[in-house]
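Heads up, this is only part of the complex; the chains shown haven't been moved.
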Amino acid sequence: MIHLVIGGARSGKSSFAERQARESGLPVTYVATGEARDDEMSARIAHHRERRPTAWRTVEEPLMLADALVREAAAERCLLVDCLTLWLANAMFAKREDETDKLLAILPKLPGHVITVSNEVGWGIVPENALARRFRDEQGRLNQRIAAIADRVTLVAAGLPLTLKI
Amino acid sequence: MIHLVIGGARSGKSSFAERQARESGLPVTYVATGEARDDEMSARIAHHRERRPTAWRTVEEPLMLADALVREAAAERCLLVDCLTLWLANAMFAKREDETDKLLAILPKLPGHVITVSNEVGWGIVPENALARRFRDEQGRLNQRIAAIADRVTLVAAGLPLTLKI
């Protein structure tokens, strides 16, 4: 079961995804893709961490996400990947866009539950920065591709869910 | 009854909120939070003003919103706050973020109808400007917190409503 949770920044999408993980009734592995490269990011990571149940297993994988998911997935386990946006930024920065195809190839074959969180980044004015334009193209395409293979897709705004696919 | 109306810029969220206020059948107090600091803003305020029924009472309060709402609310009255985004910007500029907690504390206790309009600002690329990043974080959190205590939440796009909570 693949569940894609999308939304803007500070939309409550992570909290919603965490609630879904808890309500799965399964043991949860939290797959963190963010790296604490600066103070702002460290604060954000710490904020997310203190919200998570201590019983959850945490795995940090900024880049080789497909491998990590294959390693961690199990029939009676829920993986929560937060988030695909930081991971995509890491992959583009490392020029490892091939990781995207790897992820798309293994996702439908994973046992158990997989909840993935991703940002919507294309609802503003065209960015002046060429790299930002490329990132929003890649992010939009990634969200479309994951949505196409997902069993459920939920859009979150102001902490509230809109079901796009069920 | 608290109704949160959210949407992007020029989404028709103010028109939608004004229609809700008219349809409440109650006398309406329009609480304007915008200040005419430049020509662009003056034009926007004038545009909003000429659209409003002349029977509506108008109160201008750029900062001390909680106090204004306590003063104006009544069992048989509809308050329309337009908008929380300008108010939040004013509060952050004046380093009066404590106004947010004040607002959240009094909102559920107000008599009558309260309709609040707020912007969605987190659906684009991460802003390069640190203040803009902080603003979109605060705006997103504020929308989540108000949505959590609201009785109704409506997302408006192209002038059309999507119900998030009812």
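In order of appearance the chains are A and B, and numbering begins at 1 in each one.
Keep in mind that, in the parts below, a contact is a pair of C-beta atoms (placed from the backbone, for glycine too) under 8 Å apart; a residue touches a chain by one contact, two chains touch by 3 or more.
These numbers come from a predicted model, not from an experiment.
Undergrad: Given 2 chains in view, how many copies does the entire assembly contain?
TA: 3
Basically, only the chains that are shown with their structure count from here on.
Undergrad: Distance from the CA centroid of subunit A to that of subunit B, rounded to the nearest Å?
TA: Computed from C-alpha means, the inter-chain centre distance equals 31 Å.
Undergrad: Which residues of subunit A touch subunit B in the complex?
TA: Subunit A residues touching subunit B: 8-12, 40, 120-125, 127, 129, 132, 135-136, 157-160, 162.
Undergrad: Could you please specify the touching residues of subunit B with respect to subunit A in the complex?
TA: Counting only subunit B, the residues touching subunit A are 4, 6, 8, 120-126, 128, 130, 133, 136-137, 139-141, 143-144, 146-148, 153, 155, 162, 164-165.
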